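A protein chain is absent from this complex, but the other protein chains hold their places.
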Amino acid sequence: MTTTMDQRTGEVTYLEAISQALDEEMTRDERVFLMGEDIGTYGGAFKITEGFLQKYGEWRVLDTPLAESGFVGAAIGAAMMGLRPVVEMQFADFISCAFDQITEVAAKNHYRWGAAVPLVIRAPFGGGVHGGPFHSECPEGWFFHSPGLKLVAPSTPYDAKGLLKAAIRDPNPVIYFEHKFLYRRIKAVLPQEDYIVPIGKADVKRTGTDISVVTYGAMVHLALEAAQVLAQEGIDIEVVDLRTLIPLDKETIYASVRKTSKAIMLHEDNKTGGIGAEIAALLAEECFDCLDGPIVRIAAPDTPVPFSTPLEEFFLPKTSDIVSAARKLAAY
Amino acid sequence: MTTTMDQRTGEVTYLEAISQALDEEMTRDERVFLMGEDIGTYGGAFKITEGFLQKYGEWRVLDTPLAESGFVGAAIGAAMMGLRPVVEMQFADFISCAFDQITEVAAKNHYRWGAAVPLVIRAPFGGGVHGGPFHSECPEGWFFHSPGLKLVAPSTPYDAKGLLKAAIRDPNPVIYFEHKFLYRRIKAVLPQEDYIVPIGKADVKRTGTDISVVTYGAMVHLALEAAQVLAQEGIDIEVVDLRTLIPLDKETIYASVRKTSKAIMLHEDNKTGGIGAEIAALLAEECFDCLDGPIVRIAAPDTPVPFSTPLEEFFLPKTSDIVSAARKLAAY
Amino acid sequence: MSALPNEQTLAVVEGHAGVLNGPLALEVVMDVAVSAQEIKRADLLQMYYYLRLTRTLEDRVTALYRQGRIVGGCYTSHGMEAIAVGYASALERDDVIAPFHRDMGAFLVRGITPGEVLAQYLGKRTGPTNGKDGNVHMGDLKRGIIGFVSHLADNLPVATGAALAFKIRGERRVVFTGTGDGGTSRGDFHEAMNFAAVRKLPVVIFCNNNQYAYSTPVRYQMAITDVVERAKAYGMPGEIVDGNDVAAVYLASKRAIARARDGGGPTFLEFKTMRMHGHSEHDPAKYVPRELLEEWKKKDPILKAEHLLTQLGYGDEAAFREAGERAKKEVEAGLDFAERSPLPEGPEALEGVFAERADSE
Partner (left out) sequence: MSALPNEQTLAVVEGHAGVLNGPLALEVVMDVAVSAQEIKRADLLQMYYYLRLTRTLEDRVTALYRQGRIVGGCYTSHGMEAIAVGYASALERDDVIAPFHRDMGAFLVRGITPGEVLAQYLGKRTGPTNGKDGNVHMGDLKRGIIGFVSHLADNLPVATGAALAFKIRGERRVVFTGTGDGGTSRGDFHEAMNFAAVRKLPVVIFCNNNQYAYSTPVRYQMAITDVVERAKAYGMPGEIVDGNDVAAVYLASKRAIARARDGGGPTFLEFKTMRMHGHSEHDPAKYVPRELLEEWKKKDPILKAEHLLTQLGYGDEAAFREAGERAKKEVEAGLDFAERSPLPEGPEALEGVFAERADSE
């Protein structure tokens, strides 16, 4: 199994945290099983399920034909019959091929005729990995606008493990956005005992008094970096990590902005129609009185993710973008 | 042909305006051709292309197999080879089956490798027709967050005709959202001569000084109705009809809100992550100084479209919702 | 009802295929009668009743539609009732179906009552979807029915997944699903057929080939005459079955179900039939040649079943009339129930987007 931790520090990577969650849930609950392309023999394109086939056998770790709509549909059927499928998109980008099954079948079954669909779709997403337009996408914005789905996007190994366990135990279809850039770049010591991170709870990753930066996924780390820079200038940033995108933890967001009176929305997804728009709209409606400045959005521009390094670097939000936006907003 | 007008008044319906646009463009430009389910022999589920098969022949009016991904993909290919395909979704709801072709192929080809895709997808959308969860959807929110697509959504026969012509002449993939509820419910006298409504230009359907209602599609008519009620109370509503959803006409929106200082976003699509969120976010960032009250959103709740009449009536935004929101906002 | 050997062959049900192209001939009915002897008298009579019940119920729906009392789509199985009645009757209680929009008989056989169906059509809270969805868009896991999704063929992958669950758990349960000739053109048909075959899943997939998809004739849908050709391309056995002969449907389904239950994997069944009404009740279907309808009228599934029952000595005119009256009573009682049922209240629109817990918990 890849779920080996650093012997010296006891730390595991974000990637290993995901493996651990899958492994523990499969051991805990024999209804949990996995489907996807190359997840068995090969252990998955990112090796998250390495060793799982040997441990759980080929009927709990199914290598599927190359057919995202087909295997997501199959997962829906298995879920309705009482199993707990976790399917892997090889890259989140290919989720477009299963879009119809996710939005029209999985998302609507319970509302329409009362059938729960306890399904988890793992979607390795995001850029910064030289993947180009089809291996770097952030598709969460589409599903954010599809009632009936829950969406989570962890930023740390702790959250990655806890949210995946919570997703597997949830009776609804959950899309689990795992950021590829973080896989091997961040580590943490995780609790020995079983834990979950509840779906629907944001987490203040840094408290501050001047500006709230509301974000999720890999961008949390940029926000924290920017906060360090800004702290030296006396600007005290609060970093709200949404963790769950649907259902949104409005209370935590509102509480933060009521305190700071200023807000920056930050995401790697395209700007127009992104999740930042919704949160800005909520604040402009529900917290209008407490706002002391415009609601600022920092996001990728409205283009596909370009391949070449200078283009991708230009495309992705940067720490410096946050720093300069925060300076302007602080001075407002 | 269905494109016959009322002999007495010279008026045509919204539906007939669409037919006329298709007919005139097919006559004007022999590269224009149609594909879709049952559009030939049957003239389309809504009879928009009635008589077209006889007039233009079976290679310009193609009844396709029941395969949205396949025929949208084919339209992309034909468009790249120099034709001007217009495809019909029988109901906008089935566009989910072609989602991958639209977002990954049509939308990205020009950015990725410079290939223009002059394609129009007609999507009969919206509720109020007792269609239930699969014949009433408003899918525009998904495509609003897909760089590379243009989106239009006319509210009047004039705009319906002019925008469809502009869409057909545009070198990019355009999704044309035609509201089923309006098909036979609104009429107008149209110009004799050829005209287009330019893509990217909003239209102030009613000028007013107190509150801007920013909306599109069938909701424009609700906003106008509400404005009449509110006028009697001395509240003067400005109704901004977006007409084009992408690219947004930010100037017209900003100019309206700079004048009124108060804004209501109104749409029939689900609230969370809808187009109203983006516009609210734009206003909260770009027009923050001119706002004299919270930005209010009126939209359908975050559920599928329910079938039964009392449920659907509850679900859809109503004139009274606008009236009461405007009253509150006016008093703010 | 013995299981057939698992031959991986493309077989045409002996003696039935001939029925398809000629008018109803006595010799053919004789052939059917021979194999129909495998079916218990009571089972066959019950299927006959369900044919009558389906017809009566759907005719009632059509009448209500014409009176403007039903809004939205009205898709009936008029002239195709034998398919759903036949296959649903061939299943065991613990099996599961994922029907398509011309399978009213299957809903009824599995225990959805005419009253519930009418309540569904009328948008009442007592319908299987509590007014959330309409007409044939209904399901109920407790009765082993996966709810129909408009998007054609979407439920085929879903059905394979239900079968996968049975296979993973080692349960001897079978899933029965299908779509129309039009629905076979969708990618999801392909992905489901392929996955079922690769994993040898206990699922039967049928095509109701009623020669039209809305106004589109089969020749614009596919460049083959028999959809069953496709089975072989997935490495799956397939059969052509006379979809208007409830006994033939029942027997072919039984064989396929037995094969699936015994670990022999999926089967594809092509039920040949004809759509006798418009696509939905609003559609006069002028695009269908009158002669074609005339020809198929003679092959009406109820007529056929009566011939067969007479042939076998299981029923006579009196029995048929009695069944018709019983069906009528049941439907009228159902309508009464539906009409007296309450509509949902507006705010119920907000309920049920998310599940609080899964059904199996």
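A few remarks follow.
Going in written order, the chains are labelled A, B and C, and every chain counts its residues from 1.
The rule we apply is simple: a residue touches a chain if its C-beta (ideal position, glycine included) is under 8 Å from a C-beta of that chain, and two chains touch if they have at least 3 such contacts.
Bear in mind the structure is a predicted one, so any value in this text is a computation, not a measurement.
Which of B:E25, B:D38, B:E88 or B:E104 touches the hidden chain is settled by the complete complex: it is B:E104. Only one of the listed residues, A:G51, A:P133 or A:G200, touches the absent chain: A:P133. The chain omitted from view is touched by exactly one of C:L108, C:I145 or C:V198, namely C:V198.
Of A:P65, A:G82, A:G200 or A:P247, it is A:P65 that touches the chain left out of the display. For chain B, the list of residues touching the undisplayed chain reads 33, 59-60, 62, 64-65, 67, 69-83, 85, 100-101, 104-105, 108-118, 147-148, 150, 171-172.
Counting the whole complex, the residues of chain A in touch with the unshown chain are 37-38, 41-42, 45, 63-67, 69-70, 90, 93-94, 96-97, 129-135, 301-304, 306-315.
Against the chain not displayed here, chain C makes contact via residues 185-191, 194, 197-198, 200, 219-224, 229-230, 232-236.
FYI, only the chains that are shown with their structure count from here on.
At the far end from chain A, in terms of centres built from Cα atoms, lies C. Chain centres here are Cα means. That of chain A falls 32 Å from that of chain B.
Rounded to whole angstrom, the centroid-to-centroid distance between chain B and chain C, based on C-alpha atoms, equals 38 Å. Chain geometry summary: the mean Cα position of chain A and that of chain C are 42 Å apart. Counting partners per residue, chain C has 129, 132-133, 137, 149-151, 187, 353 as the residues that reach two or more other chains. Annotation for chain B: residues touching 2 or more other chains are 93, 96-97, 133-134, 302-304.
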